[in-house]
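The complex is shown incomplete by one protein chain, all other protein chains being positioned as in the whole.
A, B, C, D and E are the chain letters, set down in written order, and residue numbers restart from 1 in every chain.
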Amino acid sequence: MSITPFNIPIIPKLKRETILSLAKRGTRIDKRRLDQYRPIKLTLGVAGKAHGSALAEIGNTKVMAGVKVEVGRPFKDLPEMGVLNVNVELLPLASSEFEPGPPDENAIELARVIDRALREPGVVDLSDLVLIPGEKVLVVWLDIYVLDHDGNLFDAAMLAAMGALLNTKVPGYEVREDGSVEVTGPPRPLPVTKRVVSVTIGILGNVFLVDPSLEEEVVSDGKLVFAFDEGGKLVGLQKSGPAWLDLDRAGPAFNLAYSKYKELLDVLEKSIAENSPK
Amino acid sequence: MSITPFNIPIIPKLKRETILSLAKRGTRIDKRRLDQYRPIKLTLGVAGKAHGSALAEIGNTKVMAGVKVEVGRPFKDLPEMGVLNVNVELLPLASSEFEPGPPDENAIELARVIDRALREPGVVDLSDLVLIPGEKVLVVWLDIYVLDHDGNLFDAAMLAAMGALLNTKVPGYEVREDGSVEVTGPPRPLPVTKRVVSVTIGILGNVFLVDPSLEEEVVSDGKLVFAFDEGGKLVGLQKSGPAWLDLDRAGPAFNLAYSKYKELLDVLEKSIAENSPK
Amino acid sequence: MSITPFNIPIIPKLKRETILSLAKRGTRIDKRRLDQYRPIKLTLGVAGKAHGSALAEIGNTKVMAGVKVEVGRPFKDLPEMGVLNVNVELLPLASSEFEPGPPDENAIELARVIDRALREPGVVDLSDLVLIPGEKVLVVWLDIYVLDHDGNLFDAAMLAAMGALLNTKVPGYEVREDGSVEVTGPPRPLPVTKRVVSVTIGILGNVFLVDPSLEEEVVSDGKLVFAFDEGGKLVGLQKSGPAWLDLDRAGPAFNLAYSKYKELLDVLEKSIAENSPK
Amino acid sequence: MSGKESPVPLLKDGKRHDGRGPMDLRPIEMKIGILHNADGSAWLKIGKTEVVAAVYGPREPPMKGMVLPDRAVIRCRYHMAPFSTEERKNPAPSRREIELSKVIREALEATILTHLFPRTVIDVFVEVIQADGGTRTAAITAASLALADAGIPMRGLVAGVAVGKVQGKLVLDIDELEDMYGEADMPVAGIPTLNKIVLLQLNGVIEPHEFPQALKMAWEGIKKIHALQKKVLATKYGGEQ
Amino acid sequence: MSGKESPVPLLKDGKRHDGRGPMDLRPIEMKIGILHNADGSAWLKIGKTEVVAAVYGPREPPMKGMVLPDRAVIRCRYHMAPFSTEERKNPAPSRREIELSKVIREALEATILTHLFPRTVIDVFVEVIQADGGTRTAAITAASLALADAGIPMRGLVAGVAVGKVQGKLVLDIDELEDMYGEADMPVAGIPTLNKIVLLQLNGVIEPHEFPQALKMAWEGIKKIHALQKKVLATKYGGEQ
Partner (left out) sequence: MSGKESPVPLLKDGKRHDGRGPMDLRPIEMKIGILHNADGSAWLKIGKTEVVAAVYGPREPPMKGMVLPDRAVIRCRYHMAPFSTEERKNPAPSRREIELSKVIREALEATILTHLFPRTVIDVFVEVIQADGGTRTAAITAASLALADAGIPMRGLVAGVAVGKVQGKLVLDIDELEDMYGEADMPVAGIPTLNKIVLLQLNGVIEPHEFPQALKMAWEGIKKIHALQKKVLATKYGGEQ
């Protein structure tokens, strides 16, 4: 069951007015342009026992992602496919609003939006993760760990997720004659076939703010998350929050997001390049 | 742990007095005789993806039941028997008193009373649901869905359950040589060997009210649920609620229930006849 | 998450002062010496359907332990070892402070301290509990049932646990040619290789009280639990509660505990001797 | 009622598998005041079935709002020790335990004078130490003793016993074997001094004419158990012989 | 979007597997006031997808403190019957159901005049009786009808439908087969009288130029569904033809 958040501080109406009036002049509280991201940083290989990991920072927002690859069973209806599980933890470290406990609807929504944006375009080639068809496959656990929440968790989580997947080395599993599986060979990169990034737009009335900070999110009506693959195809989309959107503003929102996705892709590419063996 | 319900509206004592004084004159708030059911209706085949389903209505009370048949494992101590699972959901749609969440003690009691009334007389021939003894059997999931609660959920649920079982077509499972199970043959009816109905009597002091409405249940001390098979054998019995019952009133209560079970059986038979291929 | 207990009666400061001033004179509210246990009693074979059981009493504290041995799977990384599970239930019967529900942090801490004191010195020879290596082993369930809480649950639980293990007869499992396991042979004693007891010391400021009663625990800062095997090796240790301990008082605490463990060992030995066939 | 055949005959020459006649109860032992902390407690053994009951209260509710303005709230837990059964029972409450906690609570609500203690909670906790048939009726019998031991006013003591049907014949106080391989199990509990039934269930199949007969047999058993209850209370508290 | 091939062609000679053209909705039936206890209720069938919605409130919060000082709290549950799907669905809420409950609640928050009912709760419960594609948009359409039936003031009725992509072509109101073997599923819900989008998601892959196109198709569907909503309300309540 989903319930209107009621345990929240009162929304500062004055702040909303300020942000709206700044927006009319094309600027924001932190001096950014309406279509400007905060500084973005992606660091790969931040957790040594993970098979792959990354830390994404957008402004003060910090999201870590870690990948573990294990042997498991395929889904009954997909016997020749490995398994990808995406989990998000909104850690209580990250915000005074986050309480310890199992993932709530916000964590689940975040995980599922990222899951779809990875799964639908086939970012991980799951057909390449089969050991014994119908019996044993590789299960990829992608755990997204939100450490510091200063707004725009979707884009940071997406970036961390892609970074971690691209950083992942799969242990060299081999199937023995008796059907047992052992790690014998050298590790190999996870088969990642595409790169995906997301662009989030905050909605305040008729104003669009790219990469909303927490301060901006709190007074927003909601947001739109667009996920793109490296070729610019739309591979995910989510209206999140109680906002409504004018029918004729959907196109402009899409165009705004489309104009930004390459920036994030560049961050991703750069960090991979820095990280790859020379 | 069971707790006296404490989150309930105060019981209207005046209403109780009214019902009691009407009962002395042999009648009820809705003009029924003390031993009279509200109109009963049973519709089969109401949920297309279920293998069997039914909607039972008693007055304004509406209970749906749906059956799904799946391949599963037998119980360890009953390797040559299929499995029957009965589950009840008191949906929040059905009453302002029902909250979303896992089945509470009321839902569990209801499910278990119906389960026993089906299991003990062998209503479903579980020995006819074995694919590979000890390994693979058919599992019958009987999900009872309470949609509108205007009293006497037991009888409505029992009727919906029997209707759904009698409406069930089991997929034509076949065991291959390699032990795998596939749907190949034509569906066949679920082996239902008996018909069972229940008769519920509300207890208010020394007054018995057959088929109590919600209004009557709220002011009652409790109820007695008697389940009978088509031959009139007693196949289930439950005192529910904090009522007590005079030792010498147990016989009359039984006789009252016994005098009514054929009415419900008739409803069941009629709906089956209407539904069967001509 | 662990939370400072806040649903507790206010700690009686006067009582604390009384206990401290008595302690200065070397005595206690119930006239015991500072290093004196209350009467200890251990009765074996108290629960007929358990494979082994015992009831330990220390003063008014009553703890039962029951063992069930079942066939199960070994841990993946320990294919040639049986499994020992230790579970503690702080029953609501035992104290007005215990609420029904899954084990809380106190029950879990108690279970884990006992588990370690049994596991680390190899009290149960798990290598002797293997039926088919990597496939089927014996699983020993040790359920500790706290019936009456008058302080010092650790020592009573440890004693009940050891008593129950020593009382356990393992059903005579045999592996058939087809890999199935059946009970055919005569039962045999559980392979228990060592005896372990614990000695608990209550800490009030600089005062140590052996075997604190509930009255003493309530005003204490915490306690130290030392577990010893029959040879006097230290096989477990836990500071429990928010107390601190002077660095130079740790040695004296250890020595005090060490001076007492044989008393408990004697109780254990005596009850085994009484129980063994003559 | 498992559909399987019993390993031993359940009736032979008018005797049951353990030598009892059809109307014989198993040997019963009862004790009260066995726990230190509880306000009232009782231990009951009938055959190999063994239960412990404890009562706390009337007391403040454990949680704000868990009260009624005109009477006490009863909390009741029927729970089985993991080692009380043939196979280890997971200590998390099963659906069976949840149902039985409810029917036992409702049985006790009928006898406790709850209106004397508005805005309080009375807790009844029962643990099954060994389960060999008839645990719910043993639980309610012990709970009633523990309530009396706690000094909580009741309309009357509650006692319970099950009547079963084995090889076509009604028998009193069935044990686990008779329950498992018999045709029916009808647990009954009541207040014999008031001739009131407070618990009534049936698991199995009986003929219409057997219902009054089974009830009558149960009541005979209940009266015998009630006499033992009175005796154990008198031993501790005197009076009410 | 399973990566597997469809057992039947999803498009053939411009017709879909069930004979519809790309812009055809499935047959739709709606009823309101179908439940006795709920303050408002609705039943909706679109193709083989079937949902029931009930509304309770505005009413006291079920739990102290679950209120807002300036408006109503909305509680929303999207839930699937265990027998509504190909394989039996566990009735415990899945991650999918939790997400959909959230997006449906957020969609309704945009239209309900919550500020008229401070310190109250409005409950919207939807059960999927049969799932054959488009259940979330069916749920929101039915929920909106149930809200109207309960007399809860809204800025406008909400209607929803999904646009899908099959064999490279956008089609309206996809069913389960088209969802499973198609390339994309874009559910949209909105208030057609105000031209406001309140729900927008995408599961799958589309080209940039297809986004405005898909949205336009969805809106055509939404307007048709909205016309049916008005009709069923008018039949009961008159007016607003």
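One rule holds in what follows: contacts are C-beta pairs under 8 Å (C-beta built on N, C-alpha and C of every residue); 3 or more make two chains touch, one makes a residue touch a chain.
Just so you know, these numbers come straight off a predicted model, no measurement behind them.
Here the chain not displayed is in touch, across the complete complex, with A, C.
When the missing chain is restored to the complex, the residue among C:71, C:131, C:175 or C:245 that touches it is C:245.
Checked against the full complex, the candidates C:93, C:210, C:235 or C:264 give a single residue touching the omitted chain, namely C:235.
Counting over the whole complex, chain A has residues 46-51, 53, 60, 62, 64, 66-68, 70, 87, 89, 91-96, 99-100, 102, 141, 143, 145, 147-150 touching the chain that is not drawn.
Chain C meets the missing chain through residues 1-4, 6-7, 77-78, 81, 105-106, 108-109, 111-112, 116, 120-122, 222, 224, 229, 232-248, 250-251, 254, 258.
The working rule: only the chains that are shown with their structure count from here on.
Path length between chain A and chain D in the touching-chain graph (shortest route): 3.
The chains touching chain C as well as chain D do not exist; no chain touches both. Chain centres here are C-alpha means, and the one lying farthest from chain D is A. As a whole-number value, the distance joining the C-alpha centres of chain D and chain E reads 51 Å. Each of residues 77 in chain E touches at least two other chains. In chain C, the residues that touch at least two other chains are 100. Interchain contacts link the chains end to end along an open line, per the touch definition above.
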